[in-house]
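Here the complex is missing one protein chain, while the rest keep their positions.
Letters A, B and C mark the chains as written, and numbering starts fresh at 1 in each.
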């Protein structure tokens, strides 16, 4: 990776390339003129324009973390079957855009051979929106990519088939910052801490401003303290809710703790306005151990929820919509997940989550 | 009202009389054995027991504030038609309990002659749950009984008939303490202040503890201050939300202000679990002038809401259920009530009342 | 003064017209025996003119040995209206379900004629008989006569307040437990707490015998006891058919209004999926001759409702999903004991139990009173990730 400067002139603020340069000719000439679409097979869509023109999309799985080698593979497949046109989706799948339906099967075959299954459309489980984890972030309570790989291996059949009652969208985030979609997903997997930050009293005065640090704590758990004659802080353990915000503003407050970090599982969120309004994801399992490389407890928990949902929900019912219809007690009963004190909200809007009617099923 | 002590022995803690002594024989012998009920006319119910026995109830309006003269009248009517049995309802109507249906009409006739209309059952507007107002409370921003009289005069037809889509329950409270049912009523009429308390610096140090007073203010608007050399308080006007809690704990903080006090109108609450869960009442009109003796603006506003509801709701739809089905924009449009900045919540749970979907009607 | 020696009541007089019974007429009726009423009318007329109340903050007045039951009230213009210089109310504990005989009514009237204004509220919002307006020196005599007639005072201040109830099994086919008896038994059990304020603030109990909640307990009681049932709705198919024949649109007005849409109507038979039913009462309300609550009856216990002062209004929330009818009294008493113990220890001055639960969190409250968390207590689990894990020491309540 030797540096090879090409030209001296410095260009700035040009913005991204204009998307128009990257559009398939069929798309370009039918832009804004689409009439309807059909699904030809899981992962294969056909969009029909008012003009009668058709564009075929073949959606393949991607680990999102892609080497340039794989990207070049995608590029050459696009050249071979798609006139060089491809795109990525908002859930990090890759989509090949074809005007010739005869190319669909050969493309799918090559993708399969290279290990990129086709699917993720309609009532399937699409790719998992996820984050950096141990691959790149300082903040992570767990890895992200490894969790995704483990879970999607187990849910693979639901990616290549469309047999669920509705779309099911999963997200992974490696800390409470929730880069990604955790707070509004059908199922979310979230890395969590369960211990207050350790305080590096040696480092702290050098790298952090104490007042900023103190005010970063939403619960007021951080207090000024003098340690070894130096200005530092202390954390009142009972008040800490392990949010990690102090660590974000001050590197001398690391949260990592192999013995206590772990995973929580969340369910029932959604983003679309279809039928019901968008919803936040709600706590299902407060804690599962961090068990790399395969996180068997997490995989089992997610697979179980998917399974119970698939068996019980009605057509067009997203996970959260199903739960709202049958009630949370039923969700806990059918999944066998124990209901604990941690499920009961005690944050800002807690009171509104208490059951304020006698609407009860027995 | 000369005092006439009868006996020297002091009796305490005996509790109320046992209700069993006050039950109509038909009720006593069919207690817990009722099978169904029918409505014979507005205000006239017939409950049928498993045994086949029947008890008839005739419900008459009451101003709630009753003289002993009227109570004695009720007692003699009960003697004449009901074997001496009567009761009051949870909404302060009086109910006469008859075992002989032939007595219904004569009783109704006498009640009518005395000015006590019969009604209030099923899909009617029953009596207004209300409070003391200027008749007895130090805290009131308006009168209660006068408002009730004025409003019920206007809604009289809906008391003696059952033509509304569902029950419609109204409440009046004369200050934010809301003694009664304001916070969960179909329509509520609430006396409000719109100015911070006046501070009686002369009186304050004598009658109030300053720290208790300061901590009584939910918004922290009250601060210690020295006035005329004496310890007192000041109120930061911008932070005052006119709740009157300071006045409750300290008489030297009166809120009454004839020029600024007034009435607000609230809609869409309910208590029953029928169909939808119980709901809080929501702000409809932030301010109407206090206009005794007949409060024409208030009467007109309430009548208008009843009218719009009656014309638009479906059968079995309570006011709040109707509004939730058609949406709040429609409510404001149909009633012609202007939507203002005051309708937008800015209290504790405010964020949850912002429209967090694209579900919009045009 | 008007010609008849009575105060001028030009504004109030306008409230004597119209079809609704008039409280002004009532006050005028009462003045026969009571000069107090003239001054009340006078002061009230002034309030109507000035748009302003004329009562002062009440001082502490009451009867011997009781801390509650009387609301002290004084005119702020006693010179003008000396007869209402003192104008205290007495809260008299009503009989369950507000049932009376004509004799009982007359007894109350006679006592109040002797000792007070002759004005009442039948009833106050909490449920009491309100004797409206008397002087301090009349309190004790009134109390004596009341107790001798078998009546006692209700609650006020930081006491247990007078419990109240719907009429339940006395006249309602839907009553799932005996609300009148429970209300009476609880009132009797807590006479001390009712009369001698022991708490951080008021504590209200309301008993409704089914989810229709005709006594508004879910909105206006610190402890709400609401009847319900566990088994299937009782159904009479012939009667359903009769409703249909009689013009009820069973699909639209019953099935489509069921909150869980757990009913099916094929034009001839109604099928209820009782496992999905949330016991809202709607279908039963709509067809009282055809449907009825199940036979396994009892109540749901909810906690914490109140008016908005000052943290915002609360509705009661589910604490115990179901208690069989015959275990209600004992279980509720045991529960109340634990709740009061917790409130006593942790409640701040003027903090209602619902506010305390909000402040410390439901889970800690459950720990403290020794109840296991159940998903029926919540409408949904938390949506924020801010869990206070108890890894440090498992017994730590936070």
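What we mean here is this: a residue touches a chain if its C-beta (ideal position, glycine included) is under 8 Å from a C-beta of that chain, and two chains touch if they have at least 3 such contacts.
Just so it is clear, the structure is predicted and the values come from calculations on it, not from any experiment.
> Can you pull out the displayed chains that the omitted chain is in contact with?
Across the whole assembly, the hidden chain touches A, B, C.
> Please identify which residue in A:58, A:243, A:337 or A:360 touches the non-displayed chain.
Of the listed residues, the one touching the omitted chain is A:243.
> Counting contacts across the full complex, list the positions on chain B that touch the omitted chain.
176, 178, 183, 190, 192, 194-195, 237-238, 241-243, 260, 264, 268-269, 280-284, 286-287, 325-329, 331-332, 339-348, 350-362
> Kindly note down the residues of chain C that lie in touch with the hidden chain.
Against the missing chain, chain C presents residues 256, 261, 308, 312-313, 383-386.
> To test your reading of the contact rule: which positions on chain A touch the chain that is missing from view?
Missing-chain contacts on chain A: residues 1-7, 10-19, 21-23, 27, 31-32, 34-37, 47, 55, 57, 61-72, 74-76, 78-79, 84-90, 92, 94, 97, 115-117, 129-131, 133-140, 142-143, 145-146, 148-150, 152-153, 156, 159, 176-184, 216, 218, 243-245, 248-249, 251, 256, 258, 261, 271-276, 278, 280, 290, 292-294, 315-316, 347-349.
Here is the rule we go by: only the chains that are shown with their structure count from here on.
> At what distance in angstrom does the C-alpha mean of chain B lie from that of chain A?
50
> Chain B to chain C: how many Å between their CA centres?
12
> Where does chain B touch two or more other chains at once, residue-wise?
273, 278, 349
> When you check chain C against every other chain, which residues touch at least two of them?
Residues 211, 213, 218, 226, 259, 279-280, 315 of chain C touch two or more partner chains.
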